[in-house]
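Sharing a structure below in C-alpha coordinates format, with a few things to ask.
Every protein chain but one is kept in place in this view of the complex.
Right after this comes chain A.
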Amino acid sequence: MKPILDVKNLTMDFGGLRALDSLDIDVRPGEIAALIGPNGAGKTTFFNCVTGMYNPTQGDVLVNSPSGYSTRLNGLKPNKVTERGLARTFQNIRLFQNMTVLENVMIGRHCHSGAGHEIIMDPDNSPVKRMAASAFFGGMEIAATLLKGKRFKEREQETVQYSYKVLEKVGLEKFANNFAKNLPYGLQRRLEIARAMATEPFLLLLDEPAAGMNPQETKELDDLIQRIRDKEGISILLIEHDMRLVMSISQRIFVMDYGKKIAQGTPGEIRTNDAVIKAYLGEDIDA
(Lines give C-alpha, C1' and ligand atoms only; values in the text may rest on other atoms or scores of the structure.)
Protein backbone atom coordinates (compact mmCIF):
# COMPACT_ATOMS: atom_id res chain seq x y z
CA MET A 1 0.00 0.00 0.00
CA LYS A 2 1.24 3.47 -0.85
CA PRO A 3 2.09 5.65 2.16
CA ILE A 4 -0.33 8.57 2.52
CA LEU A 5 2.49 10.90 3.48
CA ASP A 6 5.78 10.30 1.78
CA VAL A 7 8.61 12.66 2.68
CA LYS A 8 11.81 12.13 0.75
CA ASN A 9 15.21 13.66 1.35
CA LEU A 10 13.72 16.69 3.12
CA THR A 11 16.27 19.39 3.93
CA MET A 12 15.62 22.76 5.51
CA ASP A 13 18.31 25.40 5.92
CA PHE A 14 17.97 28.59 7.95
CA GLY A 15 20.90 30.63 6.69
CA GLY A 16 23.87 28.47 7.58
CA LEU A 17 21.97 26.28 9.98
CA ARG A 18 20.73 22.95 8.70
CA ALA A 19 17.60 22.30 10.72
CA LEU A 20 16.52 19.24 8.76
CA ASP A 21 19.00 17.01 7.01
CA SER A 22 17.83 14.61 4.26
CA LEU A 23 14.88 13.31 6.19
CA ASP A 24 12.84 10.34 4.96
CA ILE A 25 9.59 9.77 6.76
CA ASP A 26 6.44 8.05 5.63
CA VAL A 27 3.05 7.49 7.19
CA ARG A 28 0.93 4.53 6.10
CA PRO A 29 -2.86 4.58 5.87
CA GLY A 30 -4.59 3.90 9.16
CA GLU A 31 -1.43 4.20 11.15
CA ILE A 32 -0.49 6.11 14.27
CA ALA A 33 3.11 7.14 13.82
CA ALA A 34 5.19 9.11 16.27
CA LEU A 35 8.09 11.47 15.80
CA ILE A 36 10.32 11.77 18.83
CA GLY A 37 13.66 13.28 19.64
CA PRO A 38 15.39 15.56 22.13
CA ASN A 39 14.48 19.24 22.28
CA GLY A 40 15.69 21.18 19.26
CA ALA A 41 15.95 18.08 17.10
CA GLY A 42 13.82 19.68 14.40
CA LYS A 43 10.51 17.93 14.91
CA THR A 44 8.36 21.04 14.79
CA THR A 45 10.40 22.33 11.84
CA PHE A 46 9.49 19.12 10.09
CA PHE A 47 5.80 19.76 10.77
CA ASN A 48 6.14 23.30 9.55
CA CYS A 49 7.75 22.11 6.31
CA VAL A 50 5.02 19.55 5.71
CA THR A 51 2.13 21.91 6.43
CA GLY A 52 3.41 24.76 4.28
CA MET A 53 4.55 27.16 7.02
CA TYR A 54 8.09 26.83 5.66
CA ASN A 55 9.17 26.12 2.12
CA PRO A 56 11.76 23.33 2.36
CA THR A 57 15.20 23.90 0.82
CA GLN A 58 15.32 20.48 -0.77
CA GLY A 59 13.36 17.30 -1.04
CA ASP A 60 9.78 16.26 -1.66
CA VAL A 61 6.67 16.18 0.44
CA LEU A 62 4.24 13.91 -1.35
CA VAL A 63 0.76 12.90 -0.34
CA ASN A 64 -1.33 10.06 -1.72
CA SER A 65 -4.86 10.61 -0.52
CA PRO A 66 -7.14 7.65 0.18
CA SER A 67 -9.45 9.03 -2.50
CA GLY A 68 -6.76 8.37 -5.06
CA TYR A 69 -4.91 11.53 -6.09
CA SER A 70 -1.27 12.28 -5.42
CA THR A 71 0.24 15.74 -5.01
CA ARG A 72 3.49 17.39 -4.09
CA LEU A 73 3.02 19.83 -1.22
CA ASN A 74 6.29 21.77 -1.45
CA GLY A 75 5.74 25.51 -1.64
CA LEU A 76 1.99 25.35 -1.16
CA LYS A 77 0.47 27.82 1.28
CA PRO A 78 -0.75 26.37 4.61
CA ASN A 79 -4.39 26.74 3.66
CA LYS A 80 -3.79 24.85 0.41
CA VAL A 81 -2.12 22.05 2.35
CA THR A 82 -5.16 21.89 4.60
CA GLU A 83 -7.39 21.73 1.54
CA ARG A 84 -5.36 18.72 0.37
CA GLY A 85 -6.27 16.82 3.52
CA LEU A 86 -3.59 17.48 6.11
CA ALA A 87 -4.47 19.20 9.36
CA ARG A 88 -2.33 20.08 12.32
CA THR A 89 -2.38 21.25 15.91
CA PHE A 90 0.21 23.42 17.58
CA GLN A 91 2.72 22.89 20.33
CA ASN A 92 1.66 26.02 22.20
CA ILE A 93 -2.10 26.13 21.88
CA ARG A 94 -3.24 28.44 19.11
CA LEU A 95 -6.96 28.69 19.50
CA PHE A 96 -9.05 31.67 18.52
CA GLN A 97 -9.45 32.77 22.12
CA ASN A 98 -12.19 35.33 21.68
CA MET A 99 -14.42 33.11 19.62
CA THR A 100 -16.78 30.51 20.97
CA VAL A 101 -15.82 26.84 21.05
CA LEU A 102 -18.27 26.08 18.27
CA GLU A 103 -16.97 28.93 16.14
CA ASN A 104 -13.44 27.63 16.49
CA VAL A 105 -14.57 24.38 14.93
CA MET A 106 -16.58 26.27 12.33
CA ILE A 107 -13.37 27.95 11.19
CA GLY A 108 -12.07 24.45 10.59
CA ARG A 109 -15.03 23.98 8.26
CA HIS A 110 -14.02 27.08 6.34
CA CYS A 111 -12.68 25.46 3.20
CA HIS A 112 -15.57 23.00 3.07
CA SER A 113 -18.35 25.46 3.73
CA GLY A 114 -17.69 28.08 1.06
CA ALA A 115 -19.73 28.29 -2.11
CA GLY A 116 -18.01 26.56 -5.01
CA HIS A 117 -15.49 24.80 -2.80
CA GLU A 118 -15.81 21.68 -4.94
CA ILE A 119 -14.25 23.56 -7.86
CA ILE A 120 -11.73 25.51 -5.79
CA MET A 121 -10.46 22.44 -3.96
CA ASP A 122 -10.42 19.94 -6.82
CA PRO A 123 -6.71 19.38 -7.52
CA ASP A 124 -7.51 18.35 -11.11
CA ASN A 125 -8.54 21.89 -12.03
CA SER A 126 -5.84 24.25 -13.25
CA PRO A 127 -4.55 26.87 -10.78
CA VAL A 128 -5.93 29.66 -12.95
CA LYS A 129 -9.36 28.12 -12.95
CA ARG A 130 -9.23 27.60 -9.21
CA MET A 131 -8.18 31.19 -8.61
CA ALA A 132 -10.86 32.58 -10.88
CA ALA A 133 -13.42 30.41 -9.13
CA SER A 134 -12.14 31.61 -5.76
CA ALA A 135 -12.51 35.27 -6.75
CA PHE A 136 -15.90 34.73 -8.37
CA PHE A 137 -17.37 32.77 -5.48
CA GLY A 138 -15.84 35.27 -3.05
CA GLY A 139 -17.89 38.01 -4.67
CA MET A 140 -20.95 35.80 -4.76
CA GLU A 141 -20.49 34.99 -1.12
CA ILE A 142 -20.41 38.65 -0.11
CA ALA A 143 -23.65 39.17 -2.02
CA ALA A 144 -25.19 36.08 -0.45
CA THR A 145 -24.13 37.19 3.03
CA LEU A 146 -25.62 40.64 2.58
CA LEU A 147 -28.87 39.29 1.15
CA LYS A 148 -28.99 36.42 3.65
CA GLY A 149 -30.89 34.17 1.29
CA LYS A 150 -32.22 30.69 1.91
CA ARG A 151 -29.15 28.96 0.48
CA PHE A 152 -26.91 31.02 2.75
CA LYS A 153 -28.87 30.11 5.86
CA GLU A 154 -28.85 26.44 4.87
CA ARG A 155 -25.10 26.49 4.44
CA GLU A 156 -24.65 28.15 7.81
CA GLN A 157 -26.87 25.60 9.47
CA GLU A 158 -24.99 22.75 7.80
CA THR A 159 -21.73 24.15 9.13
CA VAL A 160 -23.18 24.50 12.61
CA GLN A 161 -24.51 20.95 12.59
CA TYR A 162 -21.30 19.42 11.31
CA SER A 163 -19.19 21.38 13.78
CA TYR A 164 -21.43 20.36 16.64
CA LYS A 165 -21.04 16.71 15.66
CA VAL A 166 -17.27 17.12 15.72
CA LEU A 167 -17.54 18.63 19.20
CA GLU A 168 -19.58 15.63 20.29
CA LYS A 169 -16.84 13.33 19.05
CA VAL A 170 -14.29 14.92 21.35
CA GLY A 171 -16.80 15.48 24.16
CA LEU A 172 -16.92 19.27 24.15
CA GLU A 173 -20.53 19.76 23.11
CA LYS A 174 -21.64 21.25 26.41
CA PHE A 175 -19.12 24.08 26.01
CA ALA A 176 -20.24 24.95 22.46
CA ASN A 177 -21.22 28.55 23.24
CA ASN A 178 -18.41 29.29 25.71
CA PHE A 179 -15.42 31.35 24.78
CA ALA A 180 -12.42 29.20 23.91
CA LYS A 181 -10.27 31.13 26.39
CA ASN A 182 -12.51 30.04 29.26
CA LEU A 183 -11.88 26.33 28.69
CA PRO A 184 -9.49 24.51 31.01
CA TYR A 185 -6.12 23.66 29.53
CA GLY A 186 -6.75 20.00 28.75
CA LEU A 187 -9.99 20.80 26.97
CA GLN A 188 -8.29 23.53 24.95
CA ARG A 189 -5.97 20.86 23.57
CA ARG A 190 -9.00 18.77 22.75
CA LEU A 191 -10.63 21.70 20.99
CA GLU A 192 -7.54 22.13 18.86
CA ILE A 193 -7.86 18.53 17.75
CA ALA A 194 -11.57 19.02 17.06
CA ARG A 195 -10.84 22.09 14.99
CA ALA A 196 -8.30 20.17 12.94
CA MET A 197 -10.74 17.27 12.49
CA ALA A 198 -13.37 19.63 11.12
CA THR A 199 -11.19 20.22 8.05
CA GLU A 200 -11.85 16.57 7.08
CA PRO A 201 -8.21 15.52 6.94
CA PHE A 202 -6.93 12.05 6.17
CA LEU A 203 -3.78 12.77 8.11
CA LEU A 204 -3.70 14.58 11.43
CA LEU A 205 -0.42 16.07 12.60
CA LEU A 206 -0.39 16.54 16.36
CA ASP A 207 2.40 18.63 17.84
CA GLU A 208 2.87 17.55 21.46
CA PRO A 209 -0.80 16.93 22.20
CA ALA A 210 -0.10 15.78 25.76
CA ALA A 211 2.20 18.64 26.76
CA GLY A 212 1.23 20.01 30.16
CA MET A 213 -1.41 17.38 30.81
CA ASN A 214 -1.76 15.35 33.98
CA PRO A 215 -1.74 11.52 33.81
CA GLN A 216 -5.53 11.32 33.82
CA GLU A 217 -5.84 13.79 30.93
CA THR A 218 -3.09 11.98 29.05
CA LYS A 219 -4.99 8.73 29.43
CA GLU A 220 -8.12 10.33 27.99
CA LEU A 221 -6.10 11.78 25.16
CA ASP A 222 -4.70 8.34 24.41
CA ASP A 223 -8.26 7.03 24.05
CA LEU A 224 -9.28 9.99 21.91
CA ILE A 225 -6.41 9.55 19.47
CA GLN A 226 -7.12 5.86 19.07
CA ARG A 227 -10.79 6.58 18.57
CA ILE A 228 -10.05 9.15 15.88
CA ARG A 229 -7.95 6.61 14.02
CA ASP A 230 -10.43 3.74 14.39
CA LYS A 231 -13.76 5.55 13.98
CA GLU A 232 -12.84 8.35 11.60
CA GLY A 233 -10.18 6.50 9.64
CA ILE A 234 -7.75 9.40 10.05
CA SER A 235 -4.07 8.50 10.15
CA ILE A 236 -2.03 10.28 12.76
CA LEU A 237 1.51 11.53 13.01
CA LEU A 238 2.36 12.94 16.39
CA ILE A 239 5.27 14.63 18.07
CA GLU A 240 5.39 13.76 21.73
CA HIS A 241 7.71 13.70 24.70
CA ASP A 242 5.53 11.54 26.89
CA MET A 243 7.14 8.16 26.18
CA ARG A 244 4.42 6.16 27.84
CA LEU A 245 1.86 7.65 25.47
CA VAL A 246 4.12 7.23 22.45
CA MET A 247 4.99 3.62 23.19
CA SER A 248 1.42 2.64 23.92
CA ILE A 249 -0.37 4.04 20.89
CA SER A 250 2.02 4.24 17.97
CA GLN A 251 2.70 1.49 15.47
CA ARG A 252 5.91 3.02 14.24
CA ILE A 253 8.26 5.58 15.71
CA PHE A 254 10.74 7.89 14.00
CA VAL A 255 13.57 9.29 16.08
CA MET A 256 15.29 12.55 15.18
CA ASP A 257 18.38 14.22 16.53
CA TYR A 258 20.11 17.33 15.17
CA GLY A 259 17.83 17.36 12.14
CA LYS A 260 18.65 13.82 11.10
CA LYS A 261 16.63 10.67 11.40
CA ILE A 262 18.63 8.35 13.64
CA ALA A 263 16.21 5.46 13.93
CA GLN A 264 12.83 4.15 12.95
CA GLY A 265 10.84 1.10 13.87
CA THR A 266 8.26 -0.38 16.20
CA PRO A 267 8.15 0.77 19.83
CA GLY A 268 9.94 -2.43 20.83
CA GLU A 269 12.78 -1.83 18.42
CA ILE A 270 13.17 1.81 19.39
CA ARG A 271 13.30 1.02 23.09
CA THR A 272 16.43 -1.07 22.61
CA ASN A 273 18.05 0.97 19.85
CA ASP A 274 21.57 2.11 20.83
CA ALA A 275 21.53 5.30 18.78
CA VAL A 276 18.30 6.38 20.45
CA ILE A 277 19.57 5.67 23.94
CA LYS A 278 22.72 7.61 23.12
CA ALA A 279 20.75 10.59 21.82
CA TYR A 280 18.58 10.75 24.92
CA LEU A 281 20.96 9.73 27.66
CA GLY A 282 24.43 10.43 26.25
CA GLU A 283 27.28 7.95 25.82
CA ASP A 284 28.53 5.69 28.54
CA ILE A 285 32.06 6.80 29.39
CA ASP A 286 33.34 3.36 30.35
CA ALA A 287 32.18 1.64 27.21
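FYI, a contact is a pair of C-beta atoms (placed from the backbone, for glycine too) under 8 Å apart; a residue touches a chain by one contact, two chains touch by 3 or more; residues count from 1.
Heads up, the rule we're going with is that contacts and distances are computed from a predicted model.
Participant: Could you tell me which of "histidine kinase", "Ferredoxin", "Cytochrome c oxidase subunit 1" or "Amino acid/amide ABC transporter membrane protein 2, HAAT family" is the UniProt name of the chain missing from the displayed complex?
Facilitator: "Amino acid/amide ABC transporter membrane protein 2, HAAT family"
Participant: Considering the whole complex, which of A:Gly108, A:Pro209 or A:Gly259 touches the chain not shown?
Facilitator: Considering the complete complex, A:Gly108 is the one touching the chain left out.
Participant: Which residue, A:Ser65, A:Thr199, A:Ser235 or A:Gln264, contacts the hidden chain when the whole complex is considered?
Facilitator: A:Thr199
Participant: Going by the contact rule already stated, which one of A:Gly40, A:Gly138 or A:Gly171 would touch the omitted chain in the full complex?
Facilitator: Considering all chains, including the one not shown, the answer is A:Gly138.
Participant: Pick from A:Ile119, A:Val160, A:Ala211 or A:Ile262: which residue touches the chain that isn't shown?
Facilitator: Hidden-chain contact among the options goes to A:Val160.
Participant: Which parts of chain A are in contact with the chain that was left out?
Facilitator: 51, 53, 77-79, 82-83, 87-88, 90, 94-100, 102-103, 106-108, 110-114, 134-135, 138, 141-142, 145-146, 148, 152, 155-157, 159-161, 164, 176-177, 179, 195-196, 199
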